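Pasting a structure below so you can have a look.
As you look at this complex, bear in mind that one protein chain is not there, while each of the others sits in place.
Chain naming follows the written order as A and B, and within any one chain the residues start at number 1.
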Amino acid sequence: MVVAQQQKAGTFQVLVGKIDDVLQYAIGDPLRYLANWGRLYSLWPVHLETACCSVEVGAAAGSRFDIERFGTLEAFGSLRACDLIIVMGTVTRKLAPRLKLIYDQMAEPKWVIAMGACSITGGLYFDSYNVLRGIDDIIPVDVYVPGCPPRAEALIQGIVLLQEKIRRMPTLSGR
Amino acid sequence: MRMTLESEYSPDADRIMAVSLGPQHPGAGHFRIRLWLDGDYVVKALPDAGYVHRGEEKMGEYRNYTQNVPHLERPVILDSSNILFAYSLGVDELMNSKVPPRAQYLRVIMSEINRIISHMYFIAIQGLFLGHTTMITWCMGDRDFWIDLGERIAGARVTFAYIIPGGVRNDIPEFAIEKGLKTCDWFEKRMGEYEKIFYDNPMVHQRSDGVGVLSRDDAIAFGATGTVARASGLALDVRKDEPYSSYSDFEFKTPVLTQGDSWARAYVALLDMRESIKIIRQALKGLPQGPVRLKLGPQPRVPAGEVYSRTEAARGEMSYHIVSDGSPRPYRLKIGVPSAKNLRALPHLLKNVHIADIPVIYWSLNYWPVEADR
Partner (left out) sequence: MDRAKAIADKITSKHPGTKLEWVKPRRLKVSAPASMIKDVALFARDSLGFDHISTVSGVDWIAKNALEVVYFVGSTVPGQEGFVLALSERVPRDNPVVSTLIGVWRGAEYHERETHEMFGLNFQGHPDQSHLFLPEDWNDLPPLRKDYVSPGR
């Protein structure tokens, strides 16, 4: 008797699990896909220049490379509307707390591109007294774009990689 | 961590508001200006630099004279040849080396190409800060033709590392000479269009005429150089004053304006580029034959001594104070960058101006924070 009841409850739970799966596939996934698709091609980067790589971001935003073709604005003033930080090069000890503060003020979901050797490992400035050896100690990095400075094409590739990552993001919140 | 310490701001009266402009602000990248405002007017402004201070001078003491080449151009990759030019001149002088004439001409060519690249970025962003979007689109696109030319000569996109102690790194390829002359012809016509759409634009005149006027006396007292000094009627040009590296062979003028306002500072950049075109054309046509660099070896020994070398970079006088004690590494390497020399004028110019004029004045000083901080 007890065994039969347990079997019955077991099948019920399996049924609930199945319905959950079906709902996930039928509603959740399309919804997630839709939301992520909406985020993909409207990345708003923060206007935070940290060092000399900003010249190449400027070139990428210029009319030759035109980064807007790939669904990214050039740079934007208000943090609250932004969802992407491109860390353009060296982060010094003076800038590091500001960078963290800026990252914390942005709304979720948010992504970080570390551009240039300096923001990845410290680059040429590995033995300087005022330079952070990579920014991943203070904020999580999604895409690394190596180079010193990276060419504009490399930055575009980094953004396309980030879009690929956003497309496959498993949850709606991004975390 | 709280960034805005109360003690940092000391408002004089209730009506004075203290505001921090930057480092995350579209009008001031990697730089902060501390402002004290009375309504819409700036009462006092203090620049807060150092967000990109990377300790180049200390690093220079750890590396030998050849290893110093790549990191010394990083402070101003807009103008990477000119910052290395002064360094190379200083090391050449210390080592008493005679640079071959072809290398001297190639140095001049690359330095002038870089001047154009730097000025194009300057007037592009000046256009953006004045609300003139055409200028940034045009200039950023046209700048790439010059970067391409530099890439054909030196091999890298912006960090050319072309001018090195003892000459230049490699010879100019034959097709780059032809391409360079073509680019000069095209660009000369193009600059006329800039003048029509930007410099003669009534909107641009209204927003930058008489904004941030630096008098000639103040320019001398603050030690302003380059475009800032020349827009204030101060005819300073190291290329003319001490013709280094065969600049005496070329015919060119030093453009000087007397208005001293933001418009004049932007216009001097255009006039500068006209002269650069002339120099590039003369140098490409009269390029002498011969070797392009001296053999120095991987770790050149530099005799003990002290040197103060300077060149005219895009932003002004670029100078190096190099002290050598006879070892392969410099004992002291001081980079005197034009942005740091012009920085003193900023708090003076930002008095009693509207908030809306701050970006215009700030950028018209041709200030590049990475260069100033080193």
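The rule we apply is simple: a contact is a pair of C-beta atoms (placed from the backbone, for glycine too) under 8 Å apart; a residue touches a chain by one contact, two chains touch by 3 or more.
All values derive from a computational prediction rather than experimental measurement.
Considering the whole complex, the residue from B:Ile117, B:Met191, B:Leu343 or B:Ile358 that touches the absent chain is B:Leu343.
For the chain missing from the display, the contacting residue among A:Arg32, A:Arg64, A:Arg93 or A:Lys165 is A:Arg93, taking the whole complex into account. Chain A meets the missing chain through residues 92-94, 122, 126-130, 133. The missing chain lies against chain B, touching residues 49-50, 53, 55, 57-59, 62, 220-225, 234, 236, 238, 240-242, 306-308, 310, 317, 319, 321, 323, 331-332, 334, 336, 340-341, 343-344, 373-374.
Note that in this section only the chains that are shown with their structure count from here on.
The touching residues of chain B, when paired with chain A in their complex, are 1, 3, 23-26, 29-30, 50-55, 58-59, 62, 70-71, 74-78, 121, 124-125, 136-138, 140-141, 143-144, 147, 157-159, 370. By the touch criterion stated above, chain A contacts chain B in their complex at residues 46-52, 54-56, 58-59, 61-64, 75-77, 79, 90, 92, 94-95, 97-98, 100-102, 124-125, 127-131, 148-149, 151.
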